[in-house]
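Excluded from the complex is one protein chain; the other protein chains are retained at their positions.
Labels A, B, C and D are assigned to the chains in the order they are written; within every chain, residues are numbered from 1.
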Amino acid sequence: MSTVILLALTGLGLAALYFLVASGLSLVFGLADVLNFAHGLFLGVGAYATWWAAGNLPGAGPDGFGFVLAVAFGVAAGTLVAILVELVLIRPLYSRTIEQVLVTVGLSLAGVALLQATWGADARPFPRPEWTRGVTGILGAQVPNGGLLLIIAAALVLGALLAFLQWTRYGLVIRAGVENREMVTALGIDVRKAFTLVFAIGGAAAALAGALGGVYFGTVSPGQGSSLLIFAFIVVVIGGMGSVLGSAYAAVAVGLLQQFVNYYGTSGLGDICVVGLLAAVLLLRPQGIAGKVATA
Amino acid sequence: MTEVKSPEVPAPPAAVPAELDPRPGRWHRVRPYLPLVALLVAAILPYSTLQLPGIFEGPVNSPGTLQLLAICLIFGGLAAGYDLLFGRTGMLSFGHALYFAAGVYGTDILVTKAGLPLWQAALLTITGGTILAALLGAVALRTAGIAFAMVTLAFAQVGAILVARDFGGLTGGEEGLPLDVSGLPEALVGVTNTVNLYWLALAYLALVVFVVHRVSGSPTGRVLAGLRDDERRIGVLGLDPYRYKLVAFTLAGGLAAAGGVVYCLIVGGASPHITSSELTLSLLVMVVLGGPGTRWGPVLGGVLYMYLDHRLTAFGTSEAVDSLPAVLSRPLSQPLFVLGTIFILAVYFFPGGLAGLASRLTLLRRSLRLLSRTP
Amino acid sequence: MLATRGLTWRIGEVAIVDGVYLDLAPGEFLGVIGPNGAGKTSLFNLITGLRRATDGRVLLDGKDITDLPPHRRARLGLGRTFQASSVFGSLSVRENVRLAVQAHRGGSMRLWRRAAADREVAAAADAALDRVGLAHRGTALAGTLAHGEKRKLEIALLLAGEPRVMLLDEPMAGVSAEDVPELVAVIRSLTGASGRSVLMVEHHMDVILELADRIAVMHHGALLACDTPETVMANATVQEAYLGESL
Amino acid sequence: MTAMTEPVLTVDGLSVRIAGLHILQGVSFTVAPTGVTVLLGRNGVGKTTTLRAVVGLTPRNGEVRGTIRMGAQSLLARPTYRLVRGGLGYVPEDRCVFAGLTVAENLRLAERRGITPAYDQVFALFPELERRARQRAGSLSGGQQQMLAIGRVLLNDNRLLLVDEPTKGLAPKVVTEVTEVLERVAESVPVLLVEQNLAVVRRLAKDAVVLAAGQVAWTGDAHELLLETALTRSLLGVGTGESHRGPEQAVAPGKDGH
Partner (left out) sequence: ATACGSPQDTASGGGDSAAPVKVGLVYSQSGALASYGKQYIEGFKAGLDYATKGTNKVGDRAIEVTEVDDAGDPAKAVSAAKDLIGKGTKIIAGSTASGVALQVAPIAAQNKVLFISGPAATDAVTGANKYTFRSGRQSYQDVVTAKSFIGDPTGKKVVVFAQDGAFGDANEAAVKTVIGGAGATVSSVRAPASATEFTPFASQIKAAKPDLLFVAWAGTTAPAMWQTLDQQGVLSSTTVVTGLDIRASWPTFGAAGSKISFLSHYFDGASDTEAAKALKAKVGTVDLFHPDGFAAAQMVVRAVQEGGDDVDKMVAALEDWSFDGIKGRMTIRAADHALLQPMYQAKLTGSGTEFTASAQKSLTGDETAPPAVAMKG
């Protein structure tokens, strides 16, 4: 029994990580229609900036408030990079979707290489509060605190994103802008600002995922973001592009599936099952679990 | 009726297939022969001892240069085959690497593990790769747009996992599987015979370009071009979109598998790099870099991409880079940084790809002439 | 020739097309009118197979085609135009029509022939372009055509397929005043002696009145009336629901 | 021309090139501060191109020359969204409703900060929109979409409306309704209208501008144009006297126009 609980809770932790990565991706993908391969870069920037801040920023550190400050710095850095990328690289290419995707591909190559050039290819130990290394006993299962932290963070991010889409007009503007950008401007709306905002939020979510992923993995390395990206993509697609809630469902499904199959089945079967789930969902319901609509 | 389309993959920046609309021009008499001339030049290139310092390490006829060129040619052909899907039919597949990898691993395993003679292995592999493409395509084509891209990606991912798992020691896992050359024809083994591999690669490229060209110019190619624009309309005209897409998918898959066979010989083995989704992404990059839907664009893009990919490692360690201050030399010594940057710049400065460059230049010339006439 | 038997399409509880019985005789010209949103385009979609009917049958020459995919229906001689022009934007105008001709001539996979070399196809395509008066625009990319020109190209695409039953969805919408008579003539020449049947949705009443043998009126998905133009125009409900007070 | 008062829009020597094609070649006209000015011409002469140049929506590969002024203010080189916030309403030719959004969302999008949206007015004109508020705009019928496109601009106060073929594809009854709406709108806001339906033109237009091959072929009083059969025929290619084969669609038996 305790094994099942352990697997379920750690599976949820994994799902939370997937969701954190996927949420920003889904937002940018679903709203701005950009299949953002540079998302892994934003992740990396967030992780490295947090790592750097904990060591160098006055007031920041691996513990307590200092850690919060370091993470805040990391998120800010990720957001900033995302905004810059949108302004400089994506914006001039609007309505040329394929080219936008390709620019993000180029960016993911160049950006990760840049991280590597700056900080080396080796994994660096990630600063983190001591308690994240510990475990909490829940019904006989030793659940890692890092996973619990991820679950809480993911729930908060989910709530915040839903509120953003629900209570502001931006969701609407962006969805309309994806369909017909010209017409949105013809209604007197500066659609460019809205797109930049979406990128900023996507970047912030990615950077947060990077920082918390660092806590989870205990290290930070240049390629970390890209390796998470493939599962994040799967989550986004299963959940339905642009649906934040769908991503949440899909992340939970993928995380639990992987965890249980890996325990009860043979190694590697977990990944194959996830891929199988993706294919099955798409063949039965090409728009994903929650379809295209991005309101929730 | 205005129906919202499911999240569609935008059709690539379309170019009218040149094959369908032969516009008469000054060139039109010479033009059909240009590819032949290019082929001929490429074929006799290995007889030249031309030194191109900075471009190639050694003279053109040195094995190192020929090997590099052979790899470039293979990817030129691969990109041209992929363009049949992407540029000409508007299908965005993220799993094309699978069929290429099937070609590489198929040949390698049949030769090395099963001990088949090369020609049998090649034949079996190409047939197998084509059938694989037909089967998986038949399933994947039940979806469209991004969903299609993701289903193909998923299939390719399973392929990658299987290769990495190394079932029965068949694939060699992450270490790859060197090709056992003992049963191979003499002429394909050894550094001195690199030129034969080069010719093989050239033949492959020529074959792909010819096939793609013929198919695009055929009645079926016309339907494919129509599919790219409006699938619904094709159905209403009385043609089954599914069938045509499947044919394109299968054909492209078969061509990729054939490329895999040659690549396996050139590199002398298989390694899991080629099963990664990054390879498909690079194919996409190559096609867009060159110009989707054009005859020479994808070839050019593929050749250039592979050339940069190989040569940038040398660039990164060159004196010129090392002598720069650290802020510059560190990133510049990362080949992927340079490649990514070049790629981003290319998207900006050559919209429509390298193939679009010519027509843009013509336009520029014309407007300059106009300017000079109207003071 | 073409018949619908209680054709119905529901989305949830709402019937967009509601139990429509239509009969189209060979050579007949049936106009379809009705307020915006009455379900005319939806009816066309059901007949051509772009939408699956939730109920009812579609018969062509007495044969049940309700479960066939669009392309099979087209091969049986069912052709249509779209209300919002849907032409192949990245192909030239001429290539658009050639594709349609080719689709009509035979759908078998021909990977190795040269399409451009097929004289018959080219000739038939040029003839179709000529008939709608677009011959001079042959090399333009269809995507760059002005709206009215696209409408004409739509009709050329239809002509190229030589269908026996033609469904025209507002062919006149957006066509400039000068070209209306010309298009009317083209459409008229499609019918009559050739034995082709036409089903045409149109809001230009004068065009309908001029061409149609009978007029069907749709309202809220259902068939309100289907009769001779005179009778229909005299119908009080039609006047109230559709024509309103004229300018 | 009734140029007693300052024109609200002045277009002077407007030249537009797109992808190497010289589509407009020095178009000049003005729009009077009241009433409807109608822009006429055959398919493809550049009517839509003119309107799009005014709202700054010429495609990126296009090039615009000349001057476009609203009052004393030049419109060129200002981003579209600013022009629209400044009171320029645009109803595009192909409606451009957001297919993936519901009707209500389409309308909500058109609200502008600081202005109370005139929902009452819009729903009074188009009750259909209120009934279908939750339907996706993409599944609306053609006519319903047109209503939505017009309704969208009417939520706000405008200084000038640009309307491109609003009656295209509408049922006769709705044509009448739309015409009446525009007539009422034109009482408070000047309208530049592109229209093929001469009955509508006759009912609404005060001034007319006729384009032919990218140039202005005629400007003047709209009724003058429509009354002179010979002139109409030479400029627009149709007679106006008998309405049987012409473009006038709203012909109900037993009643005649005017």
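Things worth noting here:
One rule holds in what follows: a residue touches a chain if its C-beta (ideal position, glycine included) is under 8 Å from a C-beta of that chain, and two chains touch if they have at least 3 such contacts.
Note that the coordinates shown come from a computational prediction; the quantities given were computed from them, not determined experimentally.
The chain not shown here is in contact, across the full complex, with A, B. Within the full complex, the residue among B:L39, B:L123, B:V181 or B:L246 touching the omitted chain is B:V181. Panel shows chain A; residues 3, 6-7, 10-11, 13-14, 17, 113, 116, 120-125, 133-135, 142, 144, 146, 216-219, 221, 223-224, 227-228, 255, 258-260, 262-263, 266-268, 270-271 of it touch the chain omitted from the view.
Summarising the interface, chain B meets the missing chain with residues 46-51, 57-59, 61-68, 71, 161, 164-166, 169, 172-182, 189-195, 198, 267-269, 271-273, 310, 313-314, 316-317, 333-336.
Convention: only the chains that are shown with their structure count from here on.
The most distant chain from chain B is D, comparing centres defined as mean Cα coordinates. In this assembly, the C-alpha centroid of chain B lies 49 Å from the C-alpha centroid of chain D. Taking each chain's centre as the mean of its C-alpha atoms, chain A lies 31 Å from chain B. The centroid of the Cα atoms in chain C and the matching centroid in chain D are 28 Å apart. Of all residues in chain C, those that touch two or more other chains are 41, 83-84. For chain A, the set of residues that touch two or more other chains comprises 292.
Chain C meets chain D in the complex at residues 33-38, 41, 83-84, 144-149, 170, 173-181, 184, 203-206, 210, 233-234, 239, 241-247.
Note for the complex: chain A touches chain D at residues 169, 172-173, 175-176, 179-180, 182-191, 292-293. Residues of chain B touching chain C in their complex: 1-2, 11, 14-16, 19-23, 214-215, 217-223, 225-226, 228-230, 232-241, 243-244, 247, 251.
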